[in-house]
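For this depiction, one protein chain was excluded, whereas all remaining protein chains were kept in their positions.
Let's look at subunit A:
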Amino acid sequence: MLDEVILLDAYFSMFGMRVRIALAEKGVEYEYREQNLLNKGQYLLEMNPIHKKIPVLIHNGKPICESLIIVEYIDEVWKNNPLLPSDPYQRAQARFWADFIDKKVNDAGKRIWYMKGEQQQAAKEEFIEALQLLETELGDKPYFGGDKFGFVDLALIPFYCWFHAYETFGNFSTEEHCPKLIEWAERCEKIESVSKSLACPIKVYEFVLILKKKYGVK
């Protein structure tokens, strides 16, 4: 029986990018459906009634929501090219760091373009601190997964295409604070699944301009 895989997503979403990368890493054929988040379609609302958000992966009619949960699902269903380590302790570390990225990088990043003044400054400091912790965790390894691109790399790399927007609005340089992390990001970008899944940083910046206008953020 042929698998039917549909991805409800939005071009600029880092969370959607995670799923795109995972599906590409596994070589899974799927139908991509770009969603209008300002005018959410009925199908999205049916498939994710709880959060009404993307990404949603629909596998043979059954929806899975929340990007890291979707990626773990993909890893369990399609066993080729594993994303998570096989060792339980390494898996726990990978999950820990993916959770850290969600809690620390995502939230601070958003506040950089959404806030001003002291709040923005605080967000910048938190963001840089989070990246520096990640850089320490990376150490001398080519990827967080070791020799191979893996779960934590996938969890973090989509934020890289948002760095230009964060840096411009926050007036700072990530490379200045985390040069090794930028090297890692450039290494990841050479991977086909990553390069074809990430949004263009200039377009992201323009998108954030629209968002700022929409939310009345100067």
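The working rule: contacts are C-beta pairs under 8 Å (C-beta built on N, C-alpha and C of every residue); 3 or more make two chains touch, one makes a residue touch a chain; residues count from 1.
The criterion applied here is as follows: contacts and distances are computed from a predicted model.
With the options "glutathione transferase", "Septin", "FAD-dependent oxidoreductase domain-containing protein 1" or "V-type proton ATPase subunit" in hand, the undepicted chain maps to the protein name "glutathione transferase" (source: UniProt).
Contact with the chain that does not appear here is found for just one residue of A:E31, A:E76 or A:D107, A:E76. The hidden chain makes contact, of the residues A:L44, A:I64, A:A108 or A:A123, with A:I64. Although one chain is not displayed, its contacts with subunit A can still be listed: residues 50, 59, 62, 64-66, 69-70, 72-73, 76-77, 88-89, 91-93, 95-96, 99-100, 133.
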